[in-house]
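Just one protein chain is left out here, and the rest sit where they should.
A and B label the chains in the order they appear, each numbered from 1.
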Amino acid sequence: MFFLIPFLIVLKISLADSALARPPFTPLLTWIDAQHLSLTITIGNYQYLWQNSLYIRAYLNSLMIASISTVLCLLIGYPMAFAIARARTEWRNIMLLMVMLPFWTPFLLRVYAWTGLLDQNGLINRFLEWAHVISSPLTMLYTPFAVYLGIIYSYLPFMVLPLYATLERLDATLDDAASDLGARPRSVFFDITLPLSMPGIIAGSLLVFIPAVGEFVIPDLLGSDSNVMIGRVLYDEFFSNRDWPTASAVAIALLVALVVPIILFQYYQGKQLESS
Amino acid sequence: MDVVRNTADPDIPSDQPWLSSSETPFIEIRNVSKQFGSFVALQNVNLKIYKGELFSLLGGSGCGKTTLLRLIAGFMMPTQGSIIIDGQDMTNVPPHLRPVNMMFQSYALFPHMNVFNNIAYGLKKEGVAKAEIKERVEDALNLVQLRPYATRKPHQLSGGQRQRVALARALVKRPKALLLDEPLAALDKKLREHTQYELMNIQHKVGITFIVVTHDQEEAMTLSTRIAVMDQGQVYQVGRPTEIYEYPNCRFTADFIGTMTIFEGRVSGFSNSQMHVQSPELSNELLVKYMGAPLPVGTSVGVAIRPEKIVISPQNLHDRPNSVNAKVRDLGYFGGVTSYRMVTDSGKLISVNLTNVGRDINLKIDWDAEVHLSWSADAAILLTE
Partner (left out) sequence: MKRPSFTLFLFMAGIVFLYIPILWLIVYSFNKSQFVPLWGGFSFRWYGVFFHNAMMMAAAKRSLEIALTAASCAVVLGTMAGYALARMGNFRTRWLFSGMITAPLVMPDVITGISLLLMFIAMSTFLGWPKNRGMTTIALAHITFCTSYVTIVVQSRLVAMDRALEEAAMDLGSTPFRVLLDITLPIISPAMLSGWLLAFTMSLDDLVISTFVAGPGSTTLPLLIYSEVKLDVKPDVNALATIVITVVTIGTVIAGFIMHRREKKRVRDEQMAFSEIENYRSPSMRNLNIMQNGEMSDGKSLSVETTV
C-alpha cells in the first residue's frame, strides 16, 4: 500500500525525463505522421551539424573552455579545501560557510557584478591605474578571459565542497605514518594526501566540467560573439532562428559529449552514498 | 640479542641494565612536560630505556602515555624537557629524520598501496637501491609470514594480517627503536594472546628496542621487561612486572594493577622488621613486613593485600593479627579460581581468590557462608604515599 505513491512518482519522473532519453525533436514532427519520417529528418539535422564549421567550432570551444576552467578551478579550489580540512575543528564550519555564502547570492547577480568590475571604467581598471600597473584601461569585458573568470568564479564552490568532504575524511594518522617512515612534508602530500583525495578531485571536476560545457549565461554576459559556446548556439537556434529540430540536434550532440562524464559522476556519487 | 654489558659490576644481572649506574640509557626522557592550552598532558616525566628492552607505558585513557609516545616519534614537540635517542638530542628533530618508527593503533596502512609497496615505502624515502628494497621487503614479509600476500591491498587482509604488515613496515627500516601504540587492541581476544607471543619472538629475533603503549595490564605484564605506570601525565612507578605487582610503591599503582584490598590506618609500633598498624576498618592489629627505617607512631598508612594471598580457613582466628571474620557477599566462579567478595562486620569489602584444588562441588564456599580470613605479614604491602 505504501509502495504505491513513490511508484507513482517514478512514473511521473520517468515521464518528465523521457523527453531527455528519446530525441526531443521527434514529437514535433512525428506525433501526427508515421515513424520513419522522423528518422530521415533526424539524420539530416546531424549531417547539417557536422558539415557546418560554426557548430563544430562552438562545440570544441565549449569543451576547451570547460576543461581549462575545470583545471583552474581545481588549482584554486584544492588549496582552499585543504586549508579548511586542516583547520581546527571549530574553525572548519565557519570557513566552509565563508565559501558557501556567496553561493546563496543569485547566480545572475554575481555574474552581473563582474560586468561592472571588468568594465573599461570598472573598479579593477581603476585600481590598476591607481597602482600604476597599467597606464590605459585594459579591455577585459567581452573577452575569453572574462568568460574563464566568470566560470571559475561561479563554479568554485562546487569544486571546494566535494574536495573538502574527501580531505576531511582522510585519516590523519596516514600522514603521520608516512612522515614516520621518512617522508618529507612534500612527499607526504604527493604520496598520500593527493592520491587519496582522487575521488574528491574527480567529483569536483565533473561537477564543474559538466555544467560549464553547457554554460549559457556567463559567455552571454561576459564573452564576445567571436568566442561562441554551444549553449549559446542552442539558444540562438531555438529562439532566434526558431529552428527547433536543429536546436534539438545540438542538445543531443551536447548530451552525447556529456554522457560519459555524467555516468562517471553518478557512479562515484552512488559509491559515496553507499560507503557513507 | 647481545647487549654490551657492564662487566665491572658482577652483582648486576645481565638482563637488568637499569640497575647499573654506569650503563648509558638508549632512550632518555628528561624532565619532559607537554601542555595543550591549559591542559597538562605530561608533567615532568623522566624515563631511561635501555637497549633491547621491551618497555611498556601502561595507564588508563588520558594518562598521557600516547602523548609521550608521539613525542618520542616526533609528531609533537615537548613544552619542556628533552628527548635523547642513542646519545643524540632529538627533541626538535622532525619525525621523518628520527631513527625510530611507529606502529599505529589503527595500523595506518596506505589504502592505495599493496602490501609490498606499503612495506617498501620507508625504504624508498630513504633512497635505498631497488634491488635492496626488494630483498629487505621480502625478508620482512618472511619474518611476519605474509610472503603470499605481497600484492594484496590492505582492505583485502584480515585484522591480524594488517597488524603484521604494519609491524613489517616499521621494522624494515631497521629503526633504533620501534614504538607500538596499542599494538593488540584492534584484535580479538584469541588472536591477541597468540600475537602477544609472536611479538615477543620477533623482538627477540631483531633485537630492536620496543616501546609499547597499552591500557591492558595483562598485555603489559606478559610482554614487558619493564613497565612504567602512568596517570594524569605522571609516571608513578617503573619496574619489572613482578615488582609492579608485588611491590607497588604507591596507592595508585597498587589500586590500578590487579585487585587490591586496602586498609587505611595509623602506625602503632615496630618490632622484628614488622610495622604494626591499627585500622578502624579492622578490629585486629595489622602486621606488615617492612625493611626500611621505622615510621613514627601515628603516621597514616595503607595496608594493601592481594586477593590470592588471603587464606580462607574454617576455624576461628579471633585475636590473631592479620585476620578477620567475614561473610561471602558475591562470588564468581572461573573454573580454575573462584573470586569472592567478602564483607566484614565493619562493612569493609575484601576481595579473595581461591584456587579450586579439589573437584568436590559440595566443599565449595557459597553465598552467605561465614568464613575466617588471614594473611601473613610478608604478603601485605605498606603504602605510605
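Here is the rule we use: a contact is a pair of C-beta atoms (placed from the backbone, for glycine too) under 8 Å apart; a residue touches a chain by one contact, two chains touch by 3 or more.
Quick caveat, the model's predicted, so the values are computed rather than measured.
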{"item": "Hidden partner chain, touching residue among A:I68, A:A83, A:L128 or A:I202", "value": "A:A83"}
{"item": "Those residues of chain A which, in the complete complex, touch the missing chain", "value": "2-3, 5-7, 9-10, 12-20, 24-25, 27-28, 31, 76-77, 79-80, 82-84, 86-87, 93, 95, 97-99, 101-102, 104-110, 112-117, 119-123, 153, 156, 175, 179, 185-186, 188-189, 193, 206-207, 210-211, 213-217, 220-221, 231, 234-235, 238, 244, 247-248, 251, 254-255, 258, 262, 265-266, 269-270, 273-274, 276"}
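To be clear about the criterion, only the chains that are shown with their structure count from here on.
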{"item": "Interface residues, chain A side, partner chain B - complex", "value": "171, 173-174, 176-185, 187, 191-192, 195-196"}
{"item": "Touching residues on chain B, where the partner in the complex is chain A", "value": "73-75, 94-98, 101-102, 104, 106, 108-112, 121-122, 125-126, 169-170, 173"}
